[in-house]
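Removed: one protein chain of the complex. Kept in place: all other protein chains.
Letters A and B name the chains as they come in the text, with residue numbers starting at 1 for each one.
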Amino acid sequence: MTQPNRLNSGGRIDRDQPMQFEFNGRRYSGFQGDTLASAMLANGVDLVGRSFKYGRRRGIVAAGAEEPNAILQLGATEATQVPNVRATQQELFDGLVAQPTSGWPSLNTDALGMVGKVFGSLLPPGFYYKTFMFPRFGWKLYEKYIRKAAGFGRSPRAEDVDQYDHLNQHADVLIVGAGAAGLAAALSAARSGARVILADEQSEMGGSLLHSRDLMGGKPATQWVADTLAELAGRDNVLLLPRSTVNGYHDHNFLTIHERRTDHIADRAPEGMSRQRLHRVRARWVVLATGAHERPLVFANNDLPGCMLASAVSTYLNRYAVAPGNKLVLMTANDYAYRTAFDWQDAGRDVVAIVDSRADVSGHYQEEAKRRGIAVLLGHGVIEARGSKKVTGAVVASLNADGSAVAGASRTLSCDLIASSGGWSPVVHLSAHTGSRPVWNDDVLGFVPGETLQQMKTAGAVKGSYDLVACLRDGAEQGAEAAKLAGFDATPATTPEVDSWPEAKAMALYSIPHTQPNSRAPKQFVDLQNDVTAAAIELATREGFESIEHVKRYTAMGFGTDQGKLGNINGMAIAAKSLGQSIPDTGTTIFRPNYTPVTFGAVVGRHCGELFEPERYTAMHDWHVQHGAEFENVGQWKRPWYYPKAGETMQQALDRECLATRESIGILDASTLGKIDIQGKDAREFIGRIYTNAWAKLAVGKCRYGLMCHEDGMVFDDGVTSCLGENHFLMTTTTGGAAGVLEWLELYHQTEWPELEVFMNTVTDHWATMTIAGPNARKLLAELCDDIDLDKDSFKFMDWRQGTVAGVPARVFRISFTGELSYEINVQANYGLHVWEKLFEHGEKYNLTPYGTESMHILRAEKGFIIAGQDTDGSVHPYDLNHGWAVKEDKPFSFIGKRGMKREDCVREGRKQLVGLKTKDPKVVLPEGAQAVDDPKQPLPMAMLGHVTSSYYSANLGRSIAMGLIKDGLNRNGDTIYYPLSNGQVVEAEICSTIFLDPKGDRQNV
Amino acid sequence: MFYIHCPYCDEHREEEEFHAKGQAHIARPLDPDACTDEEWGNFLYFRANPRGIHHELWVHAAGCRKFFNITRDTQTYAILETYRLGEQPSVTSQS
Partner (left out) sequence: MQKYSGFGLLKHALSHHENWQRVWRNPKPKKHYDVIIVGGGGHGLATAYYLAKVHKVTNVAVIEKGYLGGGNTARNTTIVRSNYLWDEAAFLYEHAMKLWEGLAQDLNYNLMFSQRGVLNLGHTLQDMRDIERRVNANRLNGIDSVALDTAGVQKIVPIMDCTSRARYPILGASWQPRAGVARHDAVAWGFARAADALGVDLIQQCEVDDILMQNGNAVGVNTKQYGEIHADRIGCVVAGNSGVVAKMAGFELPVESHPLQALVSEPIRPILDTVVMSNQVHGYISQSDKGDLVIGAGIDGYNGYGQRGSYPTIEHTLQAIVEMFPIFSRVRMNRQWGGIVDTTPDACPIISDTPIGNLFFNCGWGTGGFKATPGSGHVFAETLAKGEANALAKPFSMFRFHNGALVDEHGAAGVAH
């Protein structure tokens, strides 16, 4: 296979390593060291995409991150698809498969292209705001078709087969960009002993030196690059990160680096290797040596394949040994770009002309052109590219002095490549991420970094300094300075001399006028990816969109995947001109992360799937799994929900569990309940301020239920707290609320009452907790515990005892969330499974039945016990819950929540209050969340009374039971209310007490 | 991501170890029961919310669990100082 545009020699490609790849269904070959773009150009692939709005043919324009057109779909398999890969940034590998992301039915014959030709004039910026409004519901249909044109590449349809990871890094000096300035900075910093990270987005470090033909200290620039990298690589205080884009600069010198570790090898990462890695770096000092992007000049039909950036042409020639054409017309407003013409000629190709917009310029570059016999047209511009499929000619004309109008007759030069250079735009993106607005510099003709807000230095072209010697020196100095500021003894590295010629002043020129006004000239593209033209920008300003932000949003300029790297400055210049003001008056340009797009997976790292959030297991988890438990996620915990036996429905399992508990004995793994150990001489006082009820007299060995409110008086947690010693308490919290309650306690202790001597810590994970409940609970416990007197009169309800259970030291709490005779056995977590299994060994004869959270909910609801977070929602206070008994108003200290629940709205009539609910038909179970009304026949919107908070079928009661909030519910006992359900059914229910079973509490007091 | 000096640990640690807890130096009224609804509401909900220098309460949640204060610029996000509870800021919007 031939590569028609490949030069016979030169470049940094390895001709001994040919590689095959596929684009748009055709096979091509390239070499190791190619990018996909250079390989495509080598093979003469002109057409890489169709434009977004007009369907115009597009080719490769640039050689790096600023490329707007070559946006491809990569991937040989479904699971390895990657959308929107810039061909200029994708290294070639053997077997690479790429597809165009535009063109229908095909790239070559695109229907939209034909539509665009005919109807393009109907699509000025913002046209969609002005039409598609009728009929009123028409947008749905219009949108369906407009949407078909959306997007470039496509998401994979299969799950990612690769992994991604993160690495946290600390650096004394992080240097961004390994061009001339960055390498010099790295040398200075590295030699000081500072920990240095040098990151560069490209596969090879060296930046523009890789395609430079300058001699540095008498040697090729690439030799200096190699020597420098060798020294840096040899130091263990230096981390070199090629293929690594510093994509975001965040607060306090935190930067993220997106490293592509395997994308240059294959679609899929090799076994055991992460595809990409995100380095999360905290840097003492940062040196931005991010360089500059060349700006194209805007002219008519400047989107034809064959229009390229001047520096890109040099890059393809010198670095990749690719000449994308034969006959070059170079248009420039500066001297630097003359080099491209010289490179082109030295590659044995024909330079038709250098078209220089400056009328009056003479110096080394013009002399050199003359010496080489290259025609230079001064005071001229390429006003239009000619060609249907690709460039076949350039229409040139003389311009007036400031380049604002065509001054003379035009003529057409035959060519197949138009390279242009309007100057350079410093890459200020990262500096802008810090919140610093770039400022316009008239000497640079570009935005340079504004006020420095972080511990950051800039070096080289990012400042608008483009001379190689100056860049090297600046880099060396800034690198040393950064290292010094980071606390190291650093001196600037010496940098080589470079033969350079002085450059004449560049001209401030952004777009080339046409003989026609922009509105009538062939399209002059500013943002190629979004099809934004000079005429569009003028129209936007004419319509009153005068802020540059308005212009950008109205025209979509800069919103592409290239984020306007090529077009934004030109667009601003056109807007400024149209508004008759300067560029800085028109606004600045603010960049947000990312510098270039970052794979979602790389940001996610390993935090997906089972590692999305840690799963917390109790000590008895494996037992639950072995016994067929279904699990419920509660916070991060996995809790047994119910234990279905073979063939059982959920309801059958619940009925069995609940009946067994009340008839004999059930067991619950309650380990997940939050447990906070509280100690200190003021612990009792402290608890009394936190809970709403009284704690002053709770004796050692006793337990008490408490409600916890926020300062607004609304309940947010509840639980039982036990007095372990005069100055020692154990507080339990809800499973999900544990961490929040501990922080709440610490908040009040540390900020409000530091004078109280109290200490607290979580002990949730220290203990395994198993609750045995039911008439046979005492009998079972007695079999395993011989050092606690279990007699009902000595170990009473709401007592706790220290003892030994199944040979293990245990705290046993006689508390009950089921209303049954119940013991909560707490043992050190390591012994949990042992004790649990012993209980089953001995409990078999009592039909000891494990029950999960669902049965726990049913059993507690039969007794009217609330669940904070289910029966409360942050808008109910203790009196709303009919829990006034748990509020001790006359405590000396005004406990948290007391004042809040006395506010006007909290004491008014008609608040929603928690009541019991019995459906008229005992078989009907109200859905939780159903809303009550007095009159189900009223029109919408209905006046609602409140919702069902808890609702179950109770096998023990042989009927459904529920609790819910009802307006003024505590005064409406016996009233009938209605629940209109979504299925049209209306459920009739009676308001009753929340206590459905054993109102006197006989069962738990036995 | 902020880099926060915990005045108790005396170390800079990543923001992920901390929780922001709102405006600092808001004392609970000593006699809540004597407060009017308005006074209580002001204590509960009404905040300075300045653009610029702000004194705020943070907790080293995944560290020493201590609450402490930060003086921070809410516009630039620069942390100007961190100090322990009970101490007063040395940087204020007046200074």
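Some observations on this one:
Rule of thumb we're sticking to: a contact is a pair of C-beta atoms (placed from the backbone, for glycine too) under 8 Å apart; a residue touches a chain by one contact, two chains touch by 3 or more.
None of the values given here were measured: they were computed from a predicted structure.
Checked against the hidden chain, the listed residues A:Ile13, A:Cys906 or A:Ala989 yield one contact partner: A:Cys906. Of A:Gly30, A:Gly49 or A:Gly153, it is A:Gly153 that touches the chain left out of the display. Interface note: of A:Gly736, A:Pro775 or A:Pro922, the residue touching the hidden chain in the full complex is A:Gly736. Considering the full assembly, A:His550 is the residue among A:His550, A:His766, A:Lys779 or A:His834 that touches the omitted chain.
Only one of the listed residues, A:Thr131, A:Ser388, A:Gln626 or A:Thr649, touches the absent chain: A:Thr131. Counting over the whole complex, subunit B has residues 1-2, 15-16, 19-20, 22-23, 37-38, 40-42, 44-51, 54, 56, 72, 74-77 touching the chain that is not drawn.
What subunit A contributes to its contact with the hidden chain is residues 80-84, 121-122, 124, 127-134, 136, 139-140, 143, 146-148, 150-160, 162, 164, 248, 250-251, 254, 256, 280, 435, 517, 519-520, 535, 539, 542-547, 549-550, 553-554, 556, 559-561, 563, 592-594, 597-601, 603-605, 607-610, 612-613, 615, 632-635, 673, 712-713, 716-717, 734-737, 853, 856-857, 867-870, 872-875, 900, 903-906, 927-931, 933, 940-942, 944, 947, 949, 980-982.
Basically, only the chains that are shown with their structure count from here on.
Subunit A and subunit B have centres, each the mean of its CA atoms, that are 27 Å apart.
Subunit A contributes residues 250-254, 282, 435, 453, 711-712, 743, 746-747, 750-752, 754, 894, 898-900, 902-904 to its touches with subunit B in the complex.
Residues of subunit B that touch subunit A in their complex: 1-3, 14, 19, 21, 27-28, 31-33, 35, 37, 40-41, 43-44, 57, 59, 61, 65-67, 76-79, 85-86.
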